[in-house]
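A protein chain is absent from this complex, but the other protein chains hold their places.
Chain IDs A, B and C follow the sequence of writing; residue 1 opens each chain.
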Amino acid sequence: GAQRFEANPPGFMATLPTHTLNTLNDYKEYFITEMKHPTFAQSVIAEWWATTLFLFFLILSCLPGANDGQEVFRIGIVAGLTIAILVYAFYAVSGGNINPAVSLGLALSGRMTAPRACFYIAAQIVGAITGTAMAKAVSPRAFDLGKGGMNALQTLDVDLESIAITEGQAFFAEVMGSMLLVLAVLFCTDTARSIEHPHMTALIPLEIGFVVLLAHVAMIPIDGCGINPARSIGSAAIYGSLVHLWIFVWGPVVGACFAALIYRLIFAPTEVFNEY
Amino acid sequence: GAQRFEANPPGFMATLPTHTLNTLNDYKEYFITEMKHPTFAQSVIAEWWATTLFLFFLILSCLPGANDGQEVFRIGIVAGLTIAILVYAFYAVSGGNINPAVSLGLALSGRMTAPRACFYIAAQIVGAITGTAMAKAVSPRAFDLGKGGMNALQTLDVDLESIAITEGQAFFAEVMGSMLLVLAVLFCTDTARSIEHPHMTALIPLEIGFVVLLAHVAMIPIDGCGINPARSIGSAAIYGSLVHLWIFVWGPVVGACFAALIYRLIFAPTEVFNEY
Amino acid sequence: GAQRFEANPPGFMATLPTHTLNTLNDYKEYFITEMKHPTFAQSVIAEWWATTLFLFFLILSCLPGANDGQEVFRIGIVAGLTIAILVYAFYAVSGGNINPAVSLGLALSGRMTAPRACFYIAAQIVGAITGTAMAKAVSPRAFDLGKGGMNALQTLDVDLESIAITEGQAFFAEVMGSMLLVLAVLFCTDTARSIEHPHMTALIPLEIGFVVLLAHVAMIPIDGCGINPARSIGSAAIYGSLVHLWIFVWGPVVGACFAALIYRLIFAPTEVFNEY
Partner (left out) sequence: GAQRFEANPPGFMATLPTHTLNTLNDYKEYFITEMKHPTFAQSVIAEWWATTLFLFFLILSCLPGANDGQEVFRIGIVAGLTIAILVYAFYAVSGGNINPAVSLGLALSGRMTAPRACFYIAAQIVGAITGTAMAKAVSPRAFDLGKGGMNALQTLDVDLESIAITEGQAFFAEVMGSMLLVLAVLFCTDTARSIEHPHMTALIPLEIGFVVLLAHVAMIPIDGCGINPARSIGSAAIYGSLVHLWIFVWGPVVGACFAALIYRLIFAPTEVFNEY
């Protein structure tokens, strides 16, 4: 497995050598080689620590402060820029996923083995819980009164009338937001495309951070913006409430599947494209 | 046509081999070759889906929320960053136009065939309608009360006095905003220039996104900021109103023509420049 | 002069071959060669049109709108991002100065001939007047009531007390803001340095735009933030008032001299550095 291994540096997002993985045994052997590599444990720890840091600063920005009425920008800027700098830092370690929807999308797109994605997702969920608990430590009473930064269905106010968002509407928004994020990751990190435009790879961390920023600004007034099951599980676990949690877990899962599907079916570079 | 073809990868913005396109028949033959290429359909679908996503998040940001009085920044940030990340993603597929004014400007500048531009514009308009309808699905009543995110002439309030914007003033603003956008695209994607400064090509998606962001922040208080006929047609079609629509369709068209004209006449790299 | 010429592409910011310019006649001959080059007129027109566009959008953002109390961010974002995208576009044409302080700083640093700087500064001032007049056309009454976007000494309010800024304080702020901008330009565009870090040249337009953005956010509450004599002359000419104009003309001039001085004396790469 060594030669195959070199073509697929573990800890990076790369196309798996699917043509050599014909049987389940091949796949198993491939993953065991991957897991024994010294960078595998480093990668899993990286996903845990990056998600811990993300949740710490994100939940801090959800604590109410002096600038009431500007939560949308405060949370959006902190979420987006924290992701940007963490993707920048951890990209060369683990790929900087920091989100189970991203790991799922990469696995479904053949860019990462399914067992690696499972390790990453577990690390992300534990990290989200760690980070939320650390943010609670900064101000436990504000954390409780601010409901632990939990995602929640909002009420749009249209001048005189108030319109409550339904569960279905929030679910739809979560699917779309997560789909945009995972689709952006699949495009950004597709080496078949980046060969044509090598300079653009410089922007990868910024582009992923900007998706997170814009999704928060657009969706916080809808449902608080989840688009990351680990983030929502972290708040739910530490604040101790499962209300509406299914929306913020399954919405991103469906969005990631949708992104992987349309990328593979429609937008992946074709053989013709590459030869061209 | 194969050799010509390779010098002009379809789906990218590149200078057409105009010196070999001497007759209408040459041009027709050239486009037929282009259209038969497997990436052509992919490009048209890309323009449809990118414009769908753009309108979905843009119209979502137009729905009134908790942060009244900050619509300018909310809409501006969502519009600008969504364009930035969609240009990043779809640049290598279709060129990431997402705006009929951009496709028109590229066609007028000899960077894209006229039939390709027509296919793109049709896909963008259908995409804008799809995306607006999807945003309406998130909250139909807020969509109606918020007038479907339609562009509209605004009233500037200067302390005690209120000053209504006229149609002519809004048209002028649309011409200028669209001209800036198309001019920026023509500069950014001019390979004759980027050869001299290859590193700067990294910023293309960001620069185009930032034009959209600044135009919205500067022009929302004037006319809501269109600068994209597809976007304005999408809102008009789903909300069902044609009021002032001509401004937001013809303003960008005039702006794109103006940009192509001054780029070709004044700012295009001259032969001398290249030889130099 | 042809060989010298090739080492110093006109229209770009580059170190002049000062060791071959021993007499005033050498210098004169050098500039005549430069001026006859077909890109010289293109460069001067570029400075005019870029400054026209900058002032149009900047003054538009100064017109009062729906979001009172957020002028600082509205003006700052529009000023900074407009500069970023115009520098990106016009960098390869004229160097994208768009500001007499920048042209002065480059001339004083031996990166541009003095006559070229004079042509640029004249074009920038005419452009600023053109752009301000165009912005006035969008809403003449709002323009008048908003005092034409003129820079003016502000009053800081510190809870109960109000503190008026003096002319000397505003002048000091203008010197510092312009110095930061010109110093950033001198660093960014120093090819002796960028050879060591070639990838960083990608960020040039963004860094210059960000200086403009941060200076506006920090200094609008002080004096409205000029840091660009052309911009301030444009407002003064079209609104028709010379009040405090000297601050916004001479402050940036002193700042540019200061930046050129400290760059040359302290921060310029030394021979030793280059050989190292």
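The definition used in the following text is that a residue touches a chain if its C-beta (ideal position, glycine included) is under 8 Å from a C-beta of that chain, and two chains touch if they have at least 3 such contacts.
The structure presented is a predicted model; accordingly, all values stated were derived computationally and were not measured.
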Selected residue (touches chain absent from view) among C:M35, C:A218, C:A237 or C:L261: C:A218
Hidden partner chain, touching residue among C:V44, C:M176 or C:A236: C:M176
Touch criterion as defined above, residue of A:L21, A:I204 or A:I227 at the omitted chain: A:I204
Per the touch definition above, residue among C:C188, C:I238 or C:C257 touching the missing chain: C:C188
Positions on chain B contacted by the hidden chain, ascending: 199, 202
Residues in chain C touching the chain absent from view: 69-73, 76, 154, 156-159, 161, 163, 165, 169, 172-173, 176, 180, 183-184, 187-188, 193, 196-197, 199-200, 202-203, 206-207, 210-211, 213-215, 217-222, 262, 266-267, 270, 272-273, 276
Those residues of chain A which, in the complete complex, touch the missing chain: 6, 9, 37-39, 42, 45-46, 49, 53, 56-57, 60-61, 63-70, 73-74, 77-78, 81-82, 84-85, 88-93, 134, 137-139, 141-142, 145-146, 198-199, 201-206, 209
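The rule is simple: only the chains that are shown with their structure count from here on.
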Partner chains shared by chain A and chain B (touch criterion as defined above): C
Centroid-based (C-alpha) most distant chain relative to chain C: A
Equivalent interface positions on chain B and chain C, same or different at half: different
Distance between the centres, which are taken as Cα means, of chain C and chain B, whole angstrom: 29
Inter-centroid spacing, chain C versus chain A (mean Cα positions, whole Å): 41
Chain C residues counted as touching two or more neighbouring chains: 199, 202
